[in-house]
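One structure, pasted below without further comment.
Here the complex is missing a single protein chain, while all its other protein chains stay put.
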Amino acid sequence: MPAMREFFHRRGKFRPQAADDGADHQIPEDLWVKCPSCGDLLYSKELDHNAHVCPKCGHHLRMRARQRIAHLADAGSFREWDAGLRPHDPLGFVDGTGPYAAKLEATQRKSGEPEALVSGQATIDGRPLTIAVADFDFLGASMGSVFGEKLVRAIERAGERRLPLLTVSASGGARMHEGMLSLMQMAKTVAALDRLGRAGLPHLALLTDPCYGGVTASYATVADAIVAEPGALIGFAGPRVIEQITKQKLPEGFQTAEFLIEHGMIDRICPRDELRGLLVSLVDHYTRGNRRPEPPDERPAAALTAVLVGAGAGAAG
Amino acid sequence: MPAMREFFHRRGKFRPQAADDGADHQIPEDLWVKCPSCGDLLYSKELDHNAHVCPKCGHHLRMRARQRIAHLADAGSFREWDAGLRPHDPLGFVDGTGPYAAKLEATQRKSGEPEALVSGQATIDGRPLTIAVADFDFLGASMGSVFGEKLVRAIERAGERRLPLLTVSASGGARMHEGMLSLMQMAKTVAALDRLGRAGLPHLALLTDPCYGGVTASYATVADAIVAEPGALIGFAGPRVIEQITKQKLPEGFQTAEFLIEHGMIDRICPRDELRGLLVSLVDHYTRGNRRPEPPDERPAAALTAVLVGAGAGAAG
Amino acid sequence: MTETAASPTAWERVKLARHPERPHALDYLAELTTDFVELHGDRAFGDDRALVGGLACLDGRTVMVLGHQKGENTKENIARNFGMARPEGYRKAERLLRQAEKFGFPVVTLIDTPGAEPGIGSEERGQATAIAESLLRMAGLAVPSVAVVIGEGGSGGALAIGVADRVLMLENAVYAVASPEACAAILWKDAARAPEAAETMRITAAELHRFGVIDEVVPEPAPAHEQPKAAIRATGDALRRHLGALLAAYPPDDPAAVERLRDARYAKFRRIGSWRDAGEVRLGLPSQNGSGSATG
Partner (left out) sequence: MTETAASPTAWERVKLARHPERPHALDYLAELTTDFVELHGDRAFGDDRALVGGLACLDGRTVMVLGHQKGENTKENIARNFGMARPEGYRKAERLLRQAEKFGFPVVTLIDTPGAEPGIGSEERGQATAIAESLLRMAGLAVPSVAVVIGEGGSGGALAIGVADRVLMLENAVYAVASPEACAAILWKDAARAPEAAETMRITAAELHRFGVIDEVVPEPAPAHEQPKAAIRATGDALRRHLGALLAAYPPDDPAAVERLRDARYAKFRRIGSWRDAGEVRLGLPSQNGSGSATG
């Protein structure tokens, strides 16, 4: 995740919701949270009730993956998939702070998640869909083998069950600790989406703050409709890297959702309290349209499903 | 042809090779031609031998359609199609200088052509292909009904005979005197090219000076490979119109072939003396590739040919 | 300008078509569709507010809509560039047309533009190429399409979203190869002769129907800026009728229908034009509506 760290430090705008320096900041943060935009101290329960939007200035604070699912999905509708998949250390990777394996354990303990992606099936206002949500608190939601594998299984199941797919992304990029295996998840997830698209099923992408690198440059932007949250930072290279390399001052609002829509890269910016409504409309449209028994390029849907089932790595929860 | 006239007057750069003011300039021009770029007086026979490229400065002067065919095609190989198609005046169009019908007659007499497009079959270095060449001396090669109809017939025959298509364009745009019937030739020619493409046959486009409006915005840029001559002016709106509307000075080299390749709009700029070689390479490549019995979107070639034959308006020469 | 009992002249219709209070594309969508979700951007350079597009529900069916959009006031007109699309607009159109194909959405386009923007940036980013690629996509579209000229049909920038299976046109809309002013400036050397140019260019719905360029004239009981809802409802009726007929003839769930649809669309545009064939001194005028034939 080449770009991740800078989001914790740049201009003091981003608060590390879970620092990865080993210190445990959880106790004070449980009660009071400082709004990274207006600086107000917010009572964390109130913030929870307001879907983590600052009641003072409207800033959209980051959400954990399960918070996001709770916010978007109908109560009790979420059935998780592949919760048993765990990352390990295929490269024997050791960096300046120690082995990757140890870092994984610490992160799992602190975040309470086994990996940076939570996936499953849920309903939104009664509409069934497949959902895959990145968790920035797990190593900056960097995409490694398990992130990719869980996402691909979710995509395959969306194909099998003929359900729309919703991805909710935030990421610092590919996970460096798994080397090229991480980079290849870009190819793997996009390839799965290519098949989903040929089967005529929609992929709706929600981009949240911050979304960078290999995630933005792969599955997250290969979508039929791309929605971003207000103010979210989204890009390929991180702002600090660009500043360092180009020696140029970045323009005001660079890489915000508002910048992206102006440059034609996303379909909508949607405030969090209107997200469910927009997703329902999109699901309805793409589901209504999805009447053609054969995808545009002549592939019989039955054959496709068979392939997806064959390639799929097992039963779903 | 909204943009045509300005090419005769702008900055004194363009010499009217056939003026349309009724005066007959042919006698002096037959012998000496002034290079529009360096101003040198060139003996017209010498210019003919040099493929209308100024021996002094390399400027590519405009060529008549039949000069172009003689230059590109193998000697004696050209068989013309649809020479009997003639424009007429469907709208009863009368402008400040009189009726369109009278203008057509005068233009035909002066240019020696019945219309602004010459089409047929020829070989280039032994490779058979379909060729359609615009003649700027006929009302600025504006695209009206006959231009469109002849081009569409040529495209359909390229499909029937499974030959590559080469179009050589120069134009002031759609022919205003035939109103919306002219505009619709954009749709008609592009629709024919859509079918040619689905049949897996290549369209090579050569853009020559000047190429504007409805021609650039339709068939001429719907091509697999787009080649332009050096210095050719190519665009959508004419430079004078843009200057008048925007009140901005146009950048140096605006709308030249060199400007277009820098902006990603064309594949190659090719000097006239290398054109045949480049076209042979392109024909060879696209003909070698053309092995798939079915076009990418599953349409049986046989059915397509049947449709093309059915829609075609008669036998070819 | 007042509307008379007699038929308005071509030039009067130009003014009606450009009337600032005439309903624009989004007014039609608000009245005729539900659940409109505008989709933005060309995924390469920008979002053009002069050409809007998105998903909408028409009689319980999702359609992909595209339309030029003029502003309702000066400020909005500046934001929407007076309905003159840039290359980004046509590339957004092309993107959404591909999406319509992918999901089998029928396409509805609403044409209302003075023309594609003439400008330095538009040339730099390939205005001609963007229009041509939109034409190509519409010509080969795998789903049924209906275009409606609701106001100003200005040249190639209008046609870019007009290569549809059915082309309808409001009674007081105009559709022209160039603006009458531009035509007059070039061919009369006097832009003030625009009314004459408008007459001889044959730009009214009735004339274009006679020439086979459009398929049906949508009546305006009163000029649309006076009774917008009436015009929009009449448009809705025609739209539903044609879309219904197309969907019945080319069901989205019948793969063979795609080829028949493309063939029919090709045949429709293939015959437009008028010429004389020297051998027999005959004309090839469009025969679609059984009218418009003449001998030279």
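Residue numbering begins at 1 within each chain, and the chains themselves are lettered A, B and C in the order written.
One rule holds for everything that comes next: a contact is a pair of C-beta atoms (placed from the backbone, for glycine too) under 8 Å apart; a residue touches a chain by one contact, two chains touch by 3 or more.
What you are looking at is a predicted structure, and each value in this text was computed from that prediction instead of being measured.
All shown chains touched by the missing chain in the whole complex, by label: A, B, C. Residues of chain C that touch the chain left out of the display are 43-45, 87, 91, 125-126, 129-130, 133.
By the touch criterion stated above, the residues of chain A touching the omitted chain are 1-2, 4-5, 83-97, 114, 145-146, 148-149, 152, 174-188, 190-195, 198, 213-214, 216-222, 234-237, 241-242, 245-246, 248, 250-251, 254-255, 259, 263-265, 299, 303, 307, 311, 313. Against the chain not displayed here, chain B makes contact via residues 197, 200, 202, 224-225, 261-268, 278, 281-282, 284-286, 288-296, 298.
What we mean here is this: only the chains that are shown with their structure count from here on.
Hopping across touching chains, the smallest step count from chain A to chain C is 1. The leading chain pair by number of C-beta pairs in contact is B-C. Here C is the chain whose Cα centre lies closest to the centre of all protein Cα atoms.
Averaged C-alpha coordinates give centres for chain A and chain C that are 40 Å from one another.
Measuring from the averaged C-alpha position of chain B to that of chain C gives a distance of 27 Å.
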